[in-house]
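Just one protein chain is left out here, and the rest sit where they should.
Showing chain A:
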Amino acid sequence: MSDTDTQDLAKLPLDAWHRAQGARMVPFAGYEMPIQYTGPSGGIVAEHNWTRESASLFDVSHMGQLVISGEGATEALEALVPGKLSSLKPGNIRYTLLLNEDGGILDDLMVTNMSREDVEEFYLVVNGATKWDDIAHLREHLPDEITMNHLDGRGLVALQGPKAAEALETVFPGVAERLVFMQGTGFEWRGDMIGVARCGYTGEDGFEINISASHIEQLAEALVADDRVRPAGLGARDSLRLEAGLPLYGHDLTVETDPVSADLTFALTKSRRETGGWMGHGRIAQALMSGPETKRVGLKIEGRMPAREGALVYIGDAEIGRVTSGGFSPTLGYPIAMAYIAREQAIEGTEVEIEVRNKRLPATVVPMPFVPHRYYRGK
């Protein structure tokens, strides 16, 4: 149990609602966050399974929401991320990275192009634990004429699962129909401007909804009034994203890792790999050419004992890597992990051993995602 002093922790706009729903709150990213709910449908495994079968409501209001706008915003932001934004159509979303000069990962984020006829504007969702550093980094490197707004007073919820679209339609008619995976839109609801993006971090179809703190409880109530929707906590979000093979900042991604070894080269837009013009390009161009020393891989572990972050990976006596996230997969029924291992061994089918409490657990390098993604890409 945690002895962490909760006095300095911020409260989510939905704090009271979570407690009323039976949430167990824990300190995370400077907030008191629901890790799981109690009651007959609560618990990490039940919430995890419900997300895979139906739809779950996650509160992700701890994440940072930023709006960057002004003439030249596209170019200014492109100087800081490896993804191409000039070709991103308004209403479309791209996963990209904030990198330092050495190509180390400062954060991973979602960028939505919200530009209108004569305004260049981007909406960014960044990690909760890194948002203040991200803001400082962006302020330092964006030109003065570019405006950055931190939507600090707004909440963000994620509705995730195969029935998320049907459930969301009952509250916002027509919205699910308008969007496919990695598209966002804005509209008015009960006098408030709402942003809806068809994305998430569970591997399922789903939406992230950006809403004012004054309307967030009404929205949560309206969503869970639908029998298909139940609240779920951070614990299930973590096991879902692990099954989906999605890296978590602070664990699988850090300033010590670069996008090539993290197996995120898809986030380095091809045309910009050569032309450069973004922070960290020099080091990354080199890594792309020579290949990374280590690579992020998925591991399937024999037996039932999970390997956690920090466990060392071996082939025989040779230490070849380290686990960065691991746990028991409720969907698959066996333990899985992400690890960085030497590039030469980062090949599907390689047999390794993971050391846990002086025992060696046999494991195999397997492709990720561990559980297939079910994003909605249109009919």
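Basically, a contact is a pair of C-beta atoms (placed from the backbone, for glycine too) under 8 Å apart; a residue touches a chain by one contact, two chains touch by 3 or more; residues count from 1.
One rule holds in what follows: contacts and distances are computed from a predicted model.
Student: What name does the UniProt record list for the absent chain among "(2Fe-2S)-binding protein", "Glycine cleavage system H protein", "Ferredoxin oxidoreductase" or "sulfate adenylyltransferase"?
Tutor: The correct option from "(2Fe-2S)-binding protein", "Glycine cleavage system H protein", "Ferredoxin oxidoreductase" or "sulfate adenylyltransferase" is "Glycine cleavage system H protein", the UniProt name of the unshown chain.
Student: Determine which one of A:29, A:45, A:135 or A:315 touches the chain that has been left out.
Tutor: Hidden-chain contact among the options goes to A:45.
Student: With respect to the chain omitted from the figure, which of A:65, A:115, A:239 or A:294 is a touching residue?
Tutor: Selected residue, touching the omitted chain: A:239.
Student: Using the touch rule from the top, list residues of chain A that touch the missing partner.
Tutor: 1, 35-36, 43-46, 48, 235, 238-239, 304-306, 308, 327-328, 330, 335, 357
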